[in-house]
Structures are given as structure tokens and as C-alpha cells.
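Removed: one protein chain of the complex. Kept in place: all other protein chains.
Should a chain be cited, it is by its letter among A and B, assigned in written order, with residues numbered from 1 in that chain.
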Amino acid sequence: MDVMPKWVDIIVVPLFSLFLAAALSALLILAIGESPIAALNLMIEGTLFRSAGWGYMLYYTTNFIFTGLAVSVAFHAALFNIGGEGQAMIGGLGVALVCLFIPWPHWTLAIVGASIGAALFGMIWAGLPAYLQAKRGSHIVITTIMFNFIAAGVLNFFLVDVLKPAGSMDPASANFPASTHLPTFQDIAGIIGFEKAFRSAPANVSFFIALLACLATWYLIWRTPLGYEIRALGKSGPAARYAGVRPVKIIMIAMMISGALCGMMAINTTQGESERLILNFTEGAGFIGIAVALMGRSHPVGVLLAALLFGFLYQGGAELALWTKIPRELIVVIQALVILFTGALSLMVRAPLERFFMSIQRARV
Amino acid sequence: MTIKPAIELRGISKSFGPVQANKDITIRVMPGTIHGIIGENGAGKSTLMSILYGFYRADAGEIFVDGKKISIPDSQAAIGVGIGMVFQHFKLVENFTVLENIVLGAESGALLSPSLNKARAELAALASEYELNVDPDAIIEDIGVGMQQRIEILKALYRKANILILDEPTGVLTPAEADQLFRILKRLREEGKTIILITHKLREIMDITDTVSVMRQGEMTATLETNETSPENLAELMVGRKVLLRVDKTPAKPKNPVLEIEDLNMFDDFGVQRLKNVNLSVRAGEILGIAGVAGNGQSELLEVLGGYQKADGTVKVKGSEIDLTTSVNGDGQARRAQGIAHVPEDRQREGLIMDFMAWENSVFGYHREKSNQANRFFMDNNAIRRETEGKMHRFDVRPPNPKLTAKNFSGGNQQKIVLAREIERDPDLLLVGQPTRGVDIGAIEFIHQQIVALRDRGKAILLISVELDEILSLSDKIAVMFDGKIMGERLPSETNEKELGLLMAGVAEQVAQ
Partner (left out) sequence: MIDFLTLLQVLDSSLRLATPLLLVCLAGLFSERAGIFDIGLEGKLLAAAFVSAAFAAITGSVWMGLLAGIFASILLSLLHGLASITLRGDQIISGVAINFLAAGLTVVAAQDLFGQGGRTPPLKSGGRFEPLNFPWASSSKEMSEAGPLMQLYSELLSGHSLLVYVALLTVPLSWFVLYKTRFGLRLRAVGENPAAVDTAGISVIGLRYAAVVIGGILCGIAGAYIATSLQANFTKDMSAGRGFIALAALIFAKWRPWYALAACLLFGFFFAVDNRFQNILLPAWSLSCILGVISIALLSYVWRKDYLDKVVLGGLALGVAVIAFMVINSVWATGITSQVKIPVVFIQSLPYVLTVVVLAGFVGRAIPPKAGGQPYVKER
């Protein structure tokens, strides 16, 4: 029986979980010997009070939107895609190959080509574990984690042995040609007369692609027959079988869409920011995508909001690491707590709320 | 000197949230008797027994065993005062042996070997005393259902139970196995054991119980001596009004065959043959009812016809052969395109997505059809919602709210949603499994009427049910399945339960007594 109204389920529960995660993190900050209030202030000032801060924050947000959407789509099919890191890495490889070996006249064309490359490569990297799950029953959580490790190896190989320019000591590819560089927010602001805004911040046009991806995902999941089948399979395998929904097909498609979205993240990081392929450019975004998807309840609007939150935390965390003793890994702890409270301990959060609503119902009767 | 009741409950009440499952129940069972508790689904019988077995704590009321007031906070306490329970769905560990299952929880000591040896000796003694013979080293998943039930009874006896509660014990038994069970129960009664039998089958009450209590909507409406009542009387007490125990229908006017099955064979994922040379046919305007105890191939037959299980053989629908390989041409979508609709046996597991709303469920299986699409890419959700509302009114689904999720509807209403979806497709062939399982009597009447109405519109219906009454009252032709084979076909007017029971038990064609 549904006891709580839907809006409570979607908004109050994640907020309550966030509050608990924040409280525990504050305790941790205290234990290190810093002040949580000061830390929060530092984070807000460094991120929200300067346009460059927003620039950094939205850059990270773009990454998290892509990975958050990716995990959400997989969640709808009851698949846990932990392979975001690996899929993004291989997506980056795709971007690099497209940008380095095809002469693009203009960035508008380059971004289309790179998107196809990124999505395709990400799709393949997610498709392999999906195939193993669908056909052989191999648990997708373990295989995607293994593929993360393997992807790091593949990336390493390509950067050191294939794409590294001769004479360079840096495990990185050559710089992408200027015609593939994406306009940053600063560039965009410059066009309308604000040259000083978003100074050197990495946020770029791929942010808008991420927003489009949100919209497209919403339509896909709730308006198309494919989305219907993905959700049905995710809710009940036996029922899906009864209805003639083919599990192998849906698992493959859902994971490939998921992989494609993760791959797209590389447009932001590799084509948009570093403008060459480097090691470790994913920086944990694939994992943060899990927290984002859980907090956002696998809905594009929720994912967008959660991605904004985590973008703030990430950039704020960088500020904290710069000015205080608090290391960047604090963000990993916060991420873990959010996943814990929204995902695993959700009953702890829901039960008191449900009791509250039940007592209201009884009072009304 | 008055004999104290073996069990006495006074004023037991229990609520789950806003639902009150038991309201002020008072009951008394004398030792050495078989007491029946009858009521519809949701009447509160299982809750009451769960309280007695320590699964739930009552909100109010007292329990007396052998005249002494006791409290039963958990199952250990219940076992301690001699209460044993045999559940509807067996609580056995499938890959353990019989001995291991009996000993589980009643071991003597931390090491296993001494416990197993003691149990083996005791089991032999119990077997000879009560004629409950079992092979202690057999593995549960290899033995039949009747035998598994005997093990459940032995489990209780091993723990020195004096009061045995059986919850819907004959659901999975053939009539012959059910008779054997009742013989065992009568023997136990002779030995002074007290037995409480929970069932919804009126005939069982009449056959074996000494006294019976009727429950309705959480309350105990009557307690009677069995020989002072009748099935009609009990049915009325169960529902609160006069109940039609037979379906009103005009004779069938069947036409051309719609479904023809020839030499159908099917092996499951473990290589066990589940369907053996099945030959059947159903004509337009006819209801073919397949009788049989659950697990004899009926489910598999539905799965093959529904398109999600491979088989070999020939199946023709409206004269053309259908694909039996579950590939794209032979899956659930293909079947629906060919005019086959399917009401599955387990509505909560297969027929509905419990977390989807009613409107989403009303196109489940038909979500790709052009009529549900707004354009090439998107579904037309608004139109679907409107259609659903209409369906809900026509099929008396309560509440008629398309936006309510499926799990918020009662069993009967859920079944009506599924039926509405399948029947309003106007299919040429309707497959329907256990249409009234877990459905209250009022809805049962409605559902039966709908099925007959579909048949009167000239459609073919394949009905599968474990309730022999339902088969006898609805079918125009009956086929009996046992062990994956069709044992025989009969017309309802030319047969009776005894003959069908024999066929259901695998006794080959004989002249009926």
C-alpha cells in the first residue's frame, strides 16, 4: 500500500538523506580539526560567489549529468552500471581518435563526430558486460568493475604506446587541432560582451548537450515503447517474459544507452577541457554518477538537481583541499554517505516519515 | 469434570496499519477433534493462525492452551507448548535431505551427527505409528508434493506437537492424495491429537471436520457442529448473502476449431519432459476446461501457448501454424498479433507490473500497437488513460482510478484489470489460468459471467483451473491432465468428480463406477 504521497517520496526522502549525510560529514570535519561552518562558507564563497566558481561547478555538473543519466537508465532496467569510469575512458579514446585523425573544419562538425565516436566507444565498452549478463548470467556489477580496471589498462596502452607524440615524456596524446576546440562559457560570455566572466573556467558548450540529454532521456523512458519495456523488465522479469518483452534485447539496449551517455562525458572533459587525451581524466565521475542517480531517484530532473549539488560539492571540495587540511577524498566520503542513506538505509529514512503520514491518516479517519 | 479445550482464544484482535485483520475473535477447540476454519481470502484465517504460531503478536486478547493462559511471543514458544503448523507453501530446504529438514531447529547439540542419528531412529518410530513412511536420505527437490507434505507433518510430530494446524493443505494434492491425508489426520485424531484445518473448500469441511468456525472480514461469524450444517449454509455465512454456486449458462454453439494442438512435447530447462504428446482442440464459441492438480503440465502448456517456452509439435491457430521456438516470430508479442490473449495464472508475478499504474498495466503486452501510439516515436499516454477509465467502469474495478498503482487494488480488482485488458482485445482465443484464485466470491461471479459472455460472442477459450467446481461449472468440454499427458476428455454432463479425480491421479481410462 502506498502510504506517502508521491511528492514526499521524490523530494523529502532524498533531502532527508542528504541532511543525514551532511551531518555525518560535519562530524568528520570536526574530527579532523576544522570547523564545518567555516568549511561550508569556504565552499559557498569559492563556488557560488564568483563566476569562475560557477564555471568550474557547471563543468563538473556536466560530467555528473552524463554519468548520472547513464546509471539511471541502467537502473530502470534493474541493472547496476558501475562501469561508468571505464565507459567514459574508452569514450575519451573515441573522442581522441575522431579529433586527431579526421580533419574537422569547424567545431560544430567536430562535436558531432566526436559525440558519435564517444557514444559508440562507450556503447561497446558497456555492451560487453551487458552481453555477458544477458547471455551467460555473469553478474554485471562484478564484470563492469573489472572492465573499469581493464579500461585503465587499455587507455594506458594507447597513451603510452600509440598516441603519445614522439619525444614526449608525458603519457598523453597530442593536442587536438584548434578547429576542434569547443567554446567555453567564457567565450560565450565574451560574445555578448562579458569578457571577464567565467575566467578560465572549463565549463563549455557540452553543458547544453548534457541538458538536451536529460530531455531526451525523459522522453525515452516515459514516452516511448522502448522505455516502457525497459521499465517493465526492470520491475519484473517474469512479467516482461509474459508480455513478450525480450530480456536479452532490453538488457543490451539499456546498457548500451548507458555506456553511450558515459562516453559522452568525454566530450566535456577531453574535447572541451583538456583538448587532448590524458590519464585519469574521469576522476571518479563514473562513481559519483551512482550517487547522483540514487539521489535523483533515476529521474532526469532529479539527476540534474543532484548533479548540480555534486558539482558544487566537487568544486567546493577542491577549494577546501586548497585552503584547509581537508583532503579531496572527503568528497568520496560524502558520496558514500549519500549512496548509503538514499540507497541502502532508505528504510531508516522512510520509516519515520511513513509513521508520520500514517498517524495523519488515522487522525483523519 | 469438564474437559479443558486444547486451544482457546478470547478476544483476539490484530491490525496491520489501517486494515483490521482480526476483530475480537473467540474460539474454542476441544482436544481430539478436527476443527475447520473456513472463510474467503482476506477473511483473516491465516492471520489468526499466525498469531497462534507466534509469527505475529495480537494487539489484544488471550490465548489458552490446555486451559492454561500462555503468551506466544515467537515460534519457539508455540513449538514449546505443542503447537505445530503445516503451511500452504512448504517451508522446506530443497537441497537438503529429509532428515536434515526434520532436524533443522530441533537439533540436539552443536555437532550434527548425533542429532541426525537420533532423528533417524525417531523417524522410524513415528513412521510405523502413524503410517507416515518417508525415505530419510532423499533430497527434497526429488520427491513429490504429497510426500513433502508428509514431511511437514513429521516435522511437527518430531517436535512433540499435540495441536496440528494445517493451512489449505489440499491445494497441491490430487483427490486421491487428499484422501490419504485425511486418513492420516483421522489417525492422528484417534491418537488424541487436536487438528485445526484451514480451508476455503466447503466439501472438505463437510467430509472431515467435527466442528467448524466461519470467518468473514476479520470476524468470527459462527461456530457450528459440522453435522448440523450444509455447504449452502456455510457459503452464506462466509459471504453474508445467498451465493450462486453454479454458473448460469446457455448451451454452447461451437463452430470451427480455433486452436489445434498436435503431438506437443516440451522439455524444461533441466531436461525434464513436461508435456507428453498433448493433443487438444478448442472451437470457436466453446470453453475447454483443463482439470488437473497443479504441476502436471498445465502451467507449461500456458507458457508454450503464451510464447515464452519452447516446444516441439504442431500448434495451429485459425488454421495456420504458429512458431513454437520463442524467437521473434513466436514470442508473446507474436502471439498477441495472432489474436491470442492470455490471462496468466499468477497475476502479480506475470500479469501485472505491481509498481505500474493501472493505465500502464492496461496496455501491458500491447504497448507497441499502433492504436496506443501518438506518432512514430511516442506512446499516447493520455488516450491510454482515458481508455483505461472506460475499461475500469465496464469491469467494475474499484476504485476506478487509472492512476492508482496496481498494488493498491485488491486481488479481485487486480484480476479484473487483467481480464479487462485481455477480453476487450476481442481475441479469437483466450487462454486463462486460475481466473478466480485469491478472488472474493462477488468478483468470482462477475469473472465467470465475463468468460461465458466472451464464449457467447463466438470466441474460443482454454480454461485451466485447479478448482474442479470451476471446471465443471464453466466448461463445455473437459480434458484432464496428469504428468504432462491428456488422460481423457469428457463432457461435464457425462462425468462426475470421482471419475475426474481418478483421471487427475493418473488412473487410465476405465469404466466409471
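In the analysis below, contacts are C-beta pairs under 8 Å (C-beta built on N, C-alpha and C of every residue); 3 or more make two chains touch, one makes a residue touch a chain.
Predicted, not measured: the structure shown is a model, and the values here were computed from it.
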* Structure fact -> Only one of A:40, A:141, A:188 or A:353 touches the unshown chain, namely A:141
* **Residue touching the undisplayed chain, where the options are A:191, A:347 or A:363** => A:347
* Asked: Which one, B:100, B:204 or B:303, makes contact with the chain that was left out?
  -> B:100
* In the whole complex, what residues of chain B lie against the chain that is missing from view? -> 16, 53-55, 74-76, 78-79, 85, 87, 89, 91-96, 100-101, 103-107, 109-113, 115, 155
* Structure fact -> For chain A, residues touching the missing partner are 28, 31-33, 80, 82, 127-129, 131-132, 134-139, 141-143, 145-147, 149-150, 153-154, 156-157, 160-161, 248, 252, 287, 290, 294, 325-327, 329-337, 339-340, 343-348
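Keep in mind that, in the parts below, only the chains that are shown with their structure count from here on.
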* chain B residues touching chain A - in the complex, by the definition given at the top -> 17-18, 306-308, 328, 331-336, 342, 344, 346, 349-356, 360, 364-365, 367-368, 373, 377-379, 381, 405, 407-408
* Which residues of chain A touch chain B in the complex? -> 1-3, 219, 223-225, 228-229, 231-232, 235-236, 238-239, 241-246, 358, 361-362, 365
